[in-house]
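The complex appears here without one of its protein chains, the remainder shown in place.
Entry: chain A
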Amino acid sequence: MKKRIIYYIAICLATLSASSCSKFDNYDAPDQTLKGTVTDVNTGKAVQTEVTGDNTAGTRIKIIELSWSPTATPQFLASFQDGTYINTKIFAGTYRMTVEGAFVPLVQTTPVVDNGKTVEVRGGTTTVDFAVEPFLRVEWVGEPVLNANGTVTATYKITRGTANPLFQQNITDAYLFANGTKYVGNNNFMLAWSTKTTYAGNAANALLGTNQTITTPVLPKTREVYLRIGARIAFGANIYNYNEVKMITVP
């Protein structure tokens, strides 16, 4: 009797240990690196943006893996706010790549334009840069100045980044975003420290290319404040174009 129980247990153990032990995932892990920069085709400088996930608030890289289907579900890669992107966990394959953001779209329907790229991602690191025409170029003029009353005044200049009239809609607003960290933009800022200038109709056209000033509310003392200016046109998802982040110390 006792022997029989032992046999049973032995059989059970044998079954358990032998079953499903040979299954493994034989597909290569996503080990490819895909990186690059989105630059202004006219100045060669990187196009500043806000940090974005796969939503449409800033620059995002759209990739479609073609080996399965030409209409496969797209994946989106986020971009850093300085206009560069990197993803180190991409499956090897052939991808159709394009980029979306506050610049003339690389893919348009009327008239039909498709400046996307088909890229072979294999063998380590693949660099794919895009040259685009931003809707607006926002530039600092000099450094932001700390005023005696605790506010900061910044001088900036906005110019159009494209000559294509289809993408020269009215400028709706310019926003001086301020934040306590270097990640600053429309998605990440202190409302109480920031200032928005709204333009009605085409009022902002007259200001293009001229020096404009904008002043923050009174900032709290003894801290570092990060600033950048965003401006946008009434096109598509109304995404901001930015200048580079600057830090100012409020004593």
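In the analysis below, a contact is a pair of C-beta atoms (placed from the backbone, for glycine too) under 8 Å apart; a residue touches a chain by one contact, two chains touch by 3 or more; residues count from 1.
Note that contacts and distances are computed from a predicted model.
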Which of "2Fe-2S ferredoxin", "GerAB/ArcD/ProY family transporter", "RagB/SusD family nutrient uptake outer membrane protein" or "Molybdopterin synthase catalytic subunit" matches, in UniProt, the chain that is not displayed: "RagB/SusD family nutrient uptake outer membrane protein"
Contacting the left-out chain in the complete assembly, out of A:T71, A:N149 or A:T222: A:T71
Of A:N26, A:T109 or A:N149, the one touching the omitted chain in the full complex: A:T109
Contact with the hidden chain (one of A:A29, A:L191 or A:A206): A:L191
Options A:V113, A:V141, A:A203 or A:A237, residue touching the unrepresented chain: A:A237
Chain A, residues in touch with the chain not shown (by the definition above): 55-57, 69, 71, 73-74, 100, 109-110, 172, 186, 191-192, 234-238
